[in-house]
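Following: one structure in C-alpha cells, then a few remarks.
With one protein chain withheld, the remaining protein chains of the complex are depicted in position.
Labels run A, B and C following the written order; every chain starts at residue 1.
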Amino acid sequence: MRAVSIEEAVAMIPAGASIMVGGFMGVGTPWRLLDELVRQRKAGLSIISNDAALPGKGVGKLFDAELVSRLTATHIGLNPKAQQQMLAKQIAVDLIPQGTFVERIRAGGCGLGGVLTPTGVGTLVAEGKRQIEVDGKPFLLETALRAQFALVHAFLADYLGNLSYALTARNFNPVMAMAADTVIVTAEHIVPVGVIAPDHVVTPAPLVDYLITNPSG
Amino acid sequence: MRAVSIEEAVAMIPAGASIMVGGFMGVGTPWRLLDELVRQRKAGLSIISNDAALPGKGVGKLFDAELVSRLTATHIGLNPKAQQQMLAKQIAVDLIPQGTFVERIRAGGCGLGGVLTPTGVGTLVAEGKRQIEVDGKPFLLETALRAQFALVHAFLADYLGNLSYALTARNFNPVMAMAADTVIVTAEHIVPVGVIAPDHVVTPAPLVDYLITNPSG
Amino acid sequence: MDAQEIIARRVARELRNGDLVNLGIGIPTLVANYVPAGLSVFFQSENGLIGTGPIPEQGLEHPLLTDAGGRPISALPGASTFDSAMSFGLIRGGHVDVTVLGGLQVDAHGLLANWMIPGKMVPGMGGAMDLVSGAKRVIVAMQHAAKGKSKIVAKCTLPLTSVRPVQLVVTDMAVIGFPDGKATLLEIAPGLSVGEVMAVTDAELAVSDDIPQMKI
Partner (left out) sequence: MDAQEIIARRVARELRNGDLVNLGIGIPTLVANYVPAGLSVFFQSENGLIGTGPIPEQGLEHPLLTDAGGRPISALPGASTFDSAMSFGLIRGGHVDVTVLGGLQVDAHGLLANWMIPGKMVPGMGGAMDLVSGAKRVIVAMQHAAKGKSKIVAKCTLPLTSVRPVQLVVTDMAVIGFPDGKATLLEIAPGLSVGEVMAVTDAELAVSDDIPQMKI
C-alpha cells in the first residue's frame, strides 16, 4: 500500500477506464475521488456502481459532467440525468438484479468464473444467458465481473491499509476492493496500526493499493 | 431464536442426520454439542466439516465413538481413526478442495445453485463433474451444499442471537450458519443486546434458531 | 382510513414473531407503522442492515445510516450491519421470512410484474427480482386498480419480475391468495361486496360462499 494525494491517484486513471465505485445511493461512496475525476475531466468511463445516486450527489456527479459512456448498475430510477443519457443512447446501460450484481463482482474478486442464480430465470434478464439445471432446478449462469480500478470508501483505514466500514456505508465496498486490478481508498479517518482490532478488519491491508492522504493545509 | 439446554437441543437431532460442524482442526468447534451427541449416541451421522480434527478433540470424538457414516471434508490426514474407518469402508468420505468446500456451503446458504471454480480442473476432483467454459477458460461446476443442522460456535452471542467470532475460530462457522435448516449455537460468552456493536455482528440474529444456555449449577 | 393505511394494516397482520422482514419502497414501507403490539420482528434494509428503526430526531441523523432510498434512519438495539453480498445472501437464501413489495400487475397465477414499463419506466430492478425469487413469503401490497384499470390481471402484459408466484396480494379492496396456483379471493375490504370487487378485477378469482371481511 502506498499513501498518495488524491490528485496523484486520479491522474493514474486513464480516460475510458473501467471503474467500480462503492456506495449505495451516495452512502459509502468515495466522493472525494469522484470530485477529482470530474476536476481532471476523465471522460468515456465505464462505471460499475449499484445506482446512479442523484444529480449532484456521489456517482451522480459523473453524469452531471457527462463523463460516463457505459454503466453497469441495478437501479438508476432516482437520477433523471442518467436516465436521459441512457434514453438518448449517450451511455450504454446494463441493468442487472442487485443480488446478481454483487455476486458477479464477488466472483470476479474471488477467482470464480461465475455463479448459478435462480434470480431472473424466465424474465428479460435471462436473455442471452446460459441456463443450467442442478437437481432439476433452473439457474442462470452469471459470469464474473472485474474492473481496472475500484474506488472504495472506508470508515477507518490504518497505516497498512486495513479497512473497516460503518453502518450502511459498507454495502459494495468490500467486494469491490477484491475485484479490481488497482484499489484506491478514501477513509473518513486514517488511524495508527492496531486501532482496528483484527476481528474488526473487513478489508485486509494487502488488498489496498493506494490510500488517499488527508487534504493538506 | 430460543435459548435451550444442550440436552434439549441435541435431542432434536435424529440419528442419521446431516450436520455441518464449524471449526478448523478443533478450533472454533462447538465441542459441547459434540460431547452431547456422543453422550446421546446419535449414530449414522452425515458430517460436513473441514477436517476430522484429532482423536479426542472436536469432531474427532464422533469418530472415536463411531457415530459417523458419511464425511464431507477437505483433509483428514491428522486423524488416523477417521482414516482407518475410511479405508475399512465404515464411513464414506468425500474429500474436496477447501476453497470449493466453503463456496459450496456458501452457495447453499445464499440460494445459489453453485459456483464455477478453476480449482480441480483436469485433476481427480473433476471426475463426474460438469466442466463449463467462460471466455474460453475451463471451470468446474460445484453445486450447493446444505445440511439439516448446523452446529456453530461463536465467541459472543447476545440475547437475540447476534453472533461474533474471535481470531481464527471464525473459519467455517458464519457460512454454515446460513446453510442449514436448523442452526444451533454455542458461545464462549452470552451477553446482553447491544454488547456486540452492529458493525461487529458477523451472524445476524435471525439466522440463529437455538442458542445453548450456560451450563447450570 | 385511506387506501394505503388499509393495505399496510392488513399486511402487518401477516407478520409473525421473530420474522425477518424486508419492506419495499412506497406502500410497503408503511407496514412498519402497524406492527401489532407485542410482536417483535426484524426489519432488513437491503443496503446492509437488520434492525432498522424509525427516522431519527432532527439533528441526530447519521449520513452513513440510511434506508435503501438514501434517507436517514435509525437502528434498534441488537441491529447488525453487513455488506451487500451478505444482504442478498440473506434474501436469495430464503432467510427473509416475508418481503412486502409494490406491484404494477399480478396475474391469475400469482406472477408479479413490478419493475418495468417498456418505453416508459426503465429504472432497473434493484433488489426486486432477488426478493421475489428468494424470500420465503412474498406479499404484494398495492392499490387494487390504477386509473380505473385492474392491477389483478389474467396474464401480466408487463415484463415479469420472477417466474416464481407470490404468496399473497393485499389491496385496498381485497386479499388474494393462490392456493393450488389459482387466484382466490380470501377477504374483502369492509363495506364492499364480492360483486363490487369482482367488477374491478380483471383476473378470474376463485370465490367461496363465505368471504370474510379484511382484518385491519
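Everything below uses one rule, namely that a contact is a pair of C-beta atoms (placed from the backbone, for glycine too) under 8 Å apart; a residue touches a chain by one contact, two chains touch by 3 or more.
As the structure is a computational prediction, the values presented were derived from the model and not from experiment.
Engineer: One chain isn't displayed here. Which of the visible ones does it touch?
Structural biologist: A, B
Engineer: Consider the whole complex, including the chain that is not shown, and state which of B:24, B:149 or B:210 touches that chain.
Structural biologist: Checking the options B:24, B:149 or B:210, the one contacting the hidden chain is B:24.
Engineer: One chain is left out of this view; which of A:6, A:45, A:147 or A:178 touches it in the full complex?
Structural biologist: Selected residue, touching the omitted chain: A:178.
Engineer: Contact with the hidden chain only, please: which subunit A residues?
Structural biologist: On the subunit A side, contact with the omitted chain comes from 1, 106, 109-112, 158-160, 162, 178, 193-194, 198-199, 201, 204-207.
Engineer: Contact with the hidden chain only, please: which subunit B residues?
Structural biologist: Those residues of subunit B that touch the unshown chain are 24-28, 50-51, 53-54, 73-78, 83, 86, 95-100, 102-103, 106, 117-125, 155, 165-175, 202.
Criterion: only the chains that are shown with their structure count from here on.
Engineer: Centre-to-centre on C-alpha atoms, which chain is most distant from subunit C?
Structural biologist: B
Engineer: Compute the distance, rounded to whole Å, between the mean C-alpha positions of subunit A and subunit C.
Structural biologist: Spacing between the chain centres: roughly 29 Å.
Engineer: Quick check: how many Å separate the C-alpha centres of subunit A and subunit B?
Structural biologist: Taking the mean C-alpha position of each chain, the two centres sit 32 Å apart.
Engineer: Residue numbers in subunit B touching 2 or more other chains?
Structural biologist: 110-112, 198-199
Engineer: Where in subunit C do residues touch at least two different other chains?
Structural biologist: 49, 75, 81-82, 85, 88, 91-92, 133-134
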